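The complex appears here without one of its protein chains, the remainder shown in place.
Up next, chain A:
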């Protein structure tokens, strides 16, 4: 785009690219390598970049000893519930926002931007008090509610974009044919909206799966802990041999969002979802 650079210019560009690849890639390689190293290699005085005797032991240990298995199960339940609930709640609202001109739409969008501005610390104390009053403070249900509310503004914004892409004529044609409003929604809008619903569900799932702060503050019972909190607790247990299971658990915790990003790659690279996922 910047025209044809000279030979040295090209060389410098590749040098810079190599620098970026090292900065971005090496920490990831290190996580992978640590996850597959047997204890003997972990405590070695001078660790190697590639494990000489790779093992799956760390993964087994992470799940049995540190109760990461239970935490992962908790995270899965909470994230799935959040995803389903977000879609159910956002679907009708996004339809209303996309199809009817209403001041509420502007207000909703304003709220998306405004809510970014406020630190969680300001929200967490009143939320904690509200949830405690409802008896939901130390429960998955309370956590799910917060995750849905937290994901909603962006989910609405994203989903109403999908609704707008469905030609209005299709709906009109169906209603001319005598279909009622609900029938139009079910037969015409809903099937065409499926990709948007999947994207919204995935977004909500990942934000819940990655979330740390609310889970840290609201969940007090160790049995109810979610994966990020359990991993963070795990960090406190020092000892070099522990790093293996820690790395293995971290790797597994990343898988869902990696899958999500692979799924969204094309949209992401076009920039239309930039600003989507922020932990």
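One rule holds in what follows: contacts are C-beta pairs under 8 Å (C-beta built on N, C-alpha and C of every residue); 3 or more make two chains touch, one makes a residue touch a chain; residues count from 1.
Here, contacts and distances are computed from a predicted model.
Per the UniProt record, the chain missing from the shown structure is "Transporter integral membrane protein", taken from the list "histidine kinase", "Formyltransferase/hydrolase complex Fhc subunit C", "Transporter integral membrane protein" or "Spore germination protein". Of the candidate positions A:156, A:199 or A:219, contact with the hidden chain is made by A:156.
Where chain A meets the chain that is not shown, the touching residues are 1-3, 5, 9, 13-14, 16-17, 20-21, 23-28, 30-31, 34, 42-47, 49, 88-90, 92-93, 95-102, 104-106, 109, 111, 115-127, 129-130, 145-146, 148-150, 152-153, 156, 164, 168, 181, 209-210, 212-213, 216-217, 228-229, 231-232, 235, 240, 243, 246-247, 250, 253-254, 257-258, 260-261, 265, 268-271, 274-275, 277-279.
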